[in-house]
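With one protein chain removed, the remaining protein chains of the complex are shown where they sit.
Per-chain numbering from 1; labels A and B assigned in written order.
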Amino acid sequence: MPLDPEEVAHVALLARLGLDGEERRRMGADLDRILDHVSALQRADISDVPETAQVGALVNVWREDVPAGSLSQEQALANAPDTDGEYFKVGAIQE
Amino acid sequence: MTAPATVDTGYEVVIGLEVHAQLLTRSKMFCSCSAAYTTAPPNSNTCPVCLGLPGALPVINRQAVEMTVRTALALNCEIPPFTKFDRKNYFYPDLPKGYQISQYDLPLSQDGHLEFDVDGVRTRCGVTRVHLEEDTGTMHHAGDVLQEATSSLVDLNRCGVPLMEIVGEPDLRSADAAREYLVRLRQILVYIGVNDGNLEEGSLRCDANVSLRVRGATELGTKVEVKNMNSFRAVHHAITFEIERQARVLDDGGALVQETRGWVEARGATVSQRSKEMAHDYRYFPEPDLPPLQLGRDLVESIRAAIPELPEARAARFSSQYGLSAYDAAVLTGVRAEADTYEALVDAGVSAKVAANWQMGDVAALANEHHVALADSGLGVGGLAALLALVESGAINGSTAKELLSELYIVGGDPAALVTERGLGQVGDAAQLAAVVAEVIEANPKACADFRGGREAALQSLVGQVMKATRGRADARMVTTLLRERLSG
Partner (left out) sequence: MSSAGLTAAAMAAALRRGEVTPQELLADARAQVSRLDSSLNAFLALTDDLADRQAERATEMLRDDRLGAGPLCGIPVALKDVLCVEGYPTTAGSRILENFRPPYTATAVQRLIDAGAVPVGKTNCDEFAMGSSTENSAYGTVGNPWDVERVPGGSSGGSAAAVGAGMVPISYGTDTGGSIRQPASLCGVVGFKPTYGRVSRYGLIAFASSLDQVGPFAHSVEDAAVAYAVVAGNDPRDSTSVIDAVEDPLSALRDGVRGMRLGVPREYMGDGLEAGVRERVTEAIRVLEELGATVEEVSLPSTELGLSTYYIIAPAECSSNLARYDGVRFGMRVERPSLTETYLRTRDQGFGNEVKRRVMLGTYALSSGYYDAYYRRAQKVRTVIAREFDAVFETVDALVCPTSPKVAFTTGAIQDPVEMYLNDALTIPVNLAGLPGISLPCGFSDELPVGLQVIAPRLQDARVFRVAAAYEAATEWHRHRAPLVAA
């Protein structure tokens, strides 16, 4: 089932990708093509098969509650596109 | 300002609370930054992990898991053998990774409950689940109102602090019940040492889902989520407001909108937070960076064994073991340190009644006045026990003890030594007192005549004269007996 343009737009918004009209159309076509290929999954016999989220049998991997050092404020902000010297700065939240 | 009276709206009120509690761990949930973030300069309590830098990976804080299990057990939850973390995906500047590590379909615990009294009626509220996640950063908006701010500032010091979410069932039927649930829940969290209970500063946060339905209806009404309630009072006011607002809408034949509303203290109202709301789709999936947890029975039972006696059970024991009234027992057990102090006093030999009266009376007043608990005061629990031992043995009387208490509370000192040094010991020697009594009778013929004429009150003034002459140290009971003997002889 091909994705309709609204669906593509919805997914793009969820992913915060501002695709323009032409790009959105092309993206829809690409996704259709890929989803068509992966539709092979729908034929697989997976009754009573558990899911694999990770390989390996690790459980209970944790650390003790011991604080260690942090980065300095300067280091934390060093890569930021915009700061006021103490905080990361972003534009209006208003939607 | 008093709480608004609960109005009977004719509808059944259905309330469920979602409580978020920061855990009192030393380090953050998934990295080794300090969890004590409040005093650090902005963005100075961060690392590649909690900044969400490319390539950084989370590692579970074991203590946070154990504290969550402790909480869940205190709330009568089950601990499933298998649990995992999931990613909750959404974009916001206070969420650096673009996802929050949380728990979705297999939480650390589920199916618990909490019992409490509402106006003397035993009430039970289900606890759907207690799960573990990470806190977000904080935002400061230029200007007061989010919608009008032109820019926002992001501080990630708080980001990654362990956060426990306690989801309550929609079993609460009034604003009073909601408040009592929260009071009891907070008490337990503080009691078991997992949270500091500070609603004002947000280390404990409460959201309420409120809906109304016609009495007798089985389907739930349209649910409104109320946020921004920073005190017990705010919780009560906001829910009361919301109940009345919804009732008015329904009375007018209107329909409610499922939405999130914020409590605005200054306006005494809940206000819709609907901006141009984006469709939420959190796309939860298992966190691939963290292997699952399998908490064995042994671990769970060792955590259970370490849970202290909870306040309600302790109050019941105080009543039966120490013969205290239900009220006194509740007051003394409300705060764990207070209850511990009380038991330390009793263990030190102070009688149960005397310990209770002093602790709830003069000691509480001094603690309040100086903002120092007894345990942290100069006197300390041991000093108070020594002081009260002097009272109980008759070595000093009550008023002397009160004076010494306020003097020693901050500076400390040995009460017995001070009594000897200053000659404050109670005058209980019959011969010594008899001489003073004789002098007082001699000096107050009118009062003596009044008493002999049948006026009991006159005796009190004579006792007062004796106390004055002994600078308050006389044994008042012995003085009374002596006076009666002499005046009726």
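To be clear about the criterion, a contact is a pair of C-beta atoms (placed from the backbone, for glycine too) under 8 Å apart; a residue touches a chain by one contact, two chains touch by 3 or more.
In this text the structure is predicted, and so the values were computed from the model without any measurement.
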{"item": "Contacting the left-out chain in the complete assembly, out of B:Gly10, B:Pro288 or B:Gly412", "value": "B:Pro288"}
{"item": "Residue among B:Ala36, B:Ala56, B:Val118 or B:Ala476 touching the omitted chain", "value": "B:Ala56"}
{"item": "Of B:Pro96, B:Gly112 or B:Pro415, the one touching the omitted chain in the full complex", "value": "B:Pro96"}
{"item": "Residue numbers in chain B that touch the chain omitted from display", "value": "48, 51-60, 87, 89, 91, 93, 96-99, 152, 154, 156, 278, 281, 283-285, 288-291"}
{"item": "Absent chain, residues of chain A that touch it", "value": "3, 8, 11-20, 23, 27, 30-31, 33-35, 37-42, 44, 46, 49-56, 58, 61-63, 71, 75-76, 78-82, 88, 90-95"}
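Everything that follows uses one rule, which is that only the chains that are shown with their structure count from here on.
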{"item": "Between chain B and chain A, distance of the C-alpha-averaged centres to the nearest whole Å", "value": "41"}
{"item": "In the complex, chain A residues that touch chain B", "value": "10, 13-14, 16, 53-54, 56, 58-73, 76-77, 84, 86-95"}
{"item": "Residue ranges of chain B touching chain A (in the complex, touch as defined)", "value": "25-27, 32-35, 41-48, 51, 59-65, 84, 91, 93, 139-141, 146-156, 275-279, 281, 283, 285-286, 288, 290-295"}
